[in-house]
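As you look at this complex, bear in mind that one protein chain is not there, while each of the others sits in place.
Just so it is clear, A, B and C label the chains in written order, and each chain counts residues from 1 on its own.
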Amino acid sequence: GERMVLFGGPCAAESYDICMETGSQVKALCEKLDISYVFKSSFDKANRTSSGSYRGPSVEGGLDILRRVKKDLQVPIVTDVHESYQCAEAAEVADVLQIPAFLCRQTDLLKAAARTGKAVKIKKGQFMAPEDMKYAVDKVRGEGNNNVFLTERGASFGYHTLVVDMRSLPIMRQYTPVIFDVTHSVQQPGGKGGSSGGQREFAPFLARAAAAAGVDGFFIETHPNPEKALSDGPNMIPLHQMEDFLRMLKRYWELHTLHH
Amino acid sequence: GERMVLFGGPCAAESYDICMETGSQVKALCEKLDISYVFKSSFDKANRTSSGSYRGPSVEGGLDILRRVKKDLQVPIVTDVHESYQCAEAAEVADVLQIPAFLCRQTDLLKAAARTGKAVKIKKGQFMAPEDMKYAVDKVRGEGNNNVFLTERGASFGYHTLVVDMRSLPIMRQYTPVIFDVTHSVQQPGGKGGSSGGQREFAPFLARAAAAAGVDGFFIETHPNPEKALSDGPNMIPLHQMEDFLRMLKRYWELHTLHH
Amino acid sequence: GERMVLFGGPCAAESYDICMETGSQVKALCEKLDISYVFKSSFDKANRTSSGSYRGPSVEGGLDILRRVKKDLQVPIVTDVHESYQCAEAAEVADVLQIPAFLCRQTDLLKAAARTGKAVKIKKGQFMAPEDMKYAVDKVRGEGNNNVFLTERGASFGYHTLVVDMRSLPIMRQYTPVIFDVTHSVQQPGGKGGSSGGQREFAPFLARAAAAAGVDGFFIETHPNPEKALSDGPNMIPLHQMEDFLRMLKRYWELHTLHH
Partner (left out) sequence: GERMVLFGGPCAAESYDICMETGSQVKALCEKLDISYVFKSSFDKANRTSSGSYRGPSVEGGLDILRRVKKDLQVPIVTDVHESYQCAEAAEVADVLQIPAFLCRQTDLLKAAARTGKAVKIKKGQFMAPEDMKYAVDKVRGEGNNNVFLTERGASFGYHTLVVDMRSLPIMRQYTPVIFDVTHSVQQPGGKGGSSGGQREFAPFLARAAAAAGVDGFFIETHPNPEKALSDGPNMIPLHQMEDFLRMLKRYWELHTLHH
């Protein structure tokens, strides 16, 4: 809780080069701005809207990329797990296992992640009241793993859009530290037909608001060229804008930290 | 599409006796009322709100109960699968594999279920627009399995309640047959603290409305004594009320079938 | 409660001729089908999305058209009131004063309508829980007027669309008779930029569903040529389809009446 945390990187581990280009720049920024950095990339995108969407590298390929990035960048790694059998394998590379929002109530997955001993980062389901996330936290703690935190990424609000209820931040921080997922909070689920759209233009407004309401860190997907990204392009922050973006967040985060 | 279909039984396969008591009575009713019957029970409840909630029998125990029920009742069986590794094992017993609503976008699970060759029944996520369910259907069909249908069970509407948008029925029937899940459409997620509540009193209203709007069948959890059921008691229809309930649905279903 | 009721006519009293063409045909249909008919048209559209939208005839002109229609068609009349001063004047012509959904909490308007002694039909606000409509009913009854009923027309569901929660029908019928507003339940508020769009294709599904859930009557806007209507064209049922539409509703309404 003493330092602002950033989970960031390209949505999918498309290639070692993209990961390294992104990760090295973000790492340098975080060192300059006194932010704790965790490199994020998915080795597998298991819940795309349609089969035709990019699925990510193969599991082995994706984890192998993450392993090399971790070694070469010397940063901790967070990645998603979608079924309980993946947890042990992912935990050989990752320092933090992320539970996707749709899966936040899957007891087996939560417990398998917890039992790896790695930190477990649970995204709040779009269908969940924030106070019910305490049961997800308890499922992890029940396995003897206290290194668990939650992530806000928006709630269902009619069809094809999400709304961030800022009340969720203080509610969930009663249980454990909370990360604000800038990228997926502006997602428009299924809004582009067979894939999800995004409203990247609102990302700075929501991110600042969350910083002022109070969070422990941020999750931001970024890419050297979001228009060419194979997944979630419409939501990602372009890499060259990250310095300004992080400086902005840091100002609000520090003001909050100073007074609360 | 020519006969009304009922998926029904106790929420969880608590015991062979409960399953047989429920299944034999519902089977007899369905024969009397000219309804196609598929026995439903879960061998595992993987997404309970909290760890303290009843989880169901062990996987082996639950599937074994289902196997005996199927043999002794001579009815087809539907059951849930939560991770892709379960599909093959469940398919040895089940005729229909049901994909839970939270998991309707998990590509691996949909494909694993599809590849068993069994029918796949996908519940619409509480966070999904009905038109986006066509991508879930396509994921199953993409594996060469055309025996797929969808289920309506309500959409997120603020916190702790769901709303059934009847527009979803004609939208989803454009893609494949649609079942209306009476039981979970009146669920109040997390509404009882660490478990979900229910509004059983609204079940007949929503079920009739769905029958009139047009569906291919119904999913109803029933139990000889819902107050003592180990899971989803507040939503289940008491077994002794099932005859009246099914007669009512049949009237509206027939009126619809006659004219559309 | 013994006969199905229809409130129907063109959205706005555009002209005497349109009103008479519509009203005479609907009246004849209702006589054939044993339905109680109340002619509906607005003398003023006070809450259009934008100033540029058609506002209706002038108040005097509109009421004058309604007065002639009532005399020539010999049918009761329902029309909207938007401010309390309009109630007395509208009540000289109308048999039923309708309180628009946005205004269902305006105490002065409800009381002024109640004090005319005419029937008061209150539309449920898009922002209201159905159980809170009992306070609106009580405001009318508190003025000594027991001739009050409620109307369902959808609830806010994110932006630019509504959802009909069929639970609202039995909830509100605990207090007073309930009408289902077919036309506005498929409205897409602001969905066409400066005016509201509609999803007329879902009207029969929602109307049948409401009939099966149980209502006392229907509100349907109809027009000889909806594409040319000056207001709410995208939602109105074409006049030439009304016979089939009403026959369909009557079947479900009768089935419901027979058994409940």
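Methods note: contacts are C-beta pairs under 8 Å (C-beta built on N, C-alpha and C of every residue); 3 or more make two chains touch, one makes a residue touch a chain.
As the structure is a computational prediction, the values presented were derived from the model and not from experiment.
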Exercise. Can you work out which residue in A:157, A:175 or A:219 touches the chain that's missing from view?
Key: A:157
Self-check item: Of C:27, C:82, C:123 or C:208, the one touching the omitted chain in the full complex
Solution: C:82
Exercise. For chain B, enumerate the residues touching the unshown chain of the complex.
Key: 157-161, 163
Quiz prompt | Missing-chain contacts mapped onto chain A | solution = 155, 157, 163-167, 169-170, 199, 202, 205-206, 208-214, 248, 251-252, 255-256, 259
Quiz prompt | Residue numbers in chain C that touch the chain omitted from display | solution = 46-51, 55, 82-85, 102-103, 105-109, 125-129, 131-132, 135, 138-139, 142, 155-156, 159-160, 189-190, 194
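Methods note: only the chains that are shown with their structure count from here on.
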Self-check item: Distance between the centres, which are taken as Cα means, of chain C and chain B, whole angstrom
Solution: 37
Quiz prompt | Inter-chain centre distance, chain A versus chain B - centres from mean C-alpha coordinates, in Å | solution = 33
Quiz prompt | Distance between the centres, which are taken as Cα means, of chain C and chain A, whole angstrom | solution = 48
Quiz item: Among the residues of chain B, which ones contact at least 2 other chains?
Solution: 155
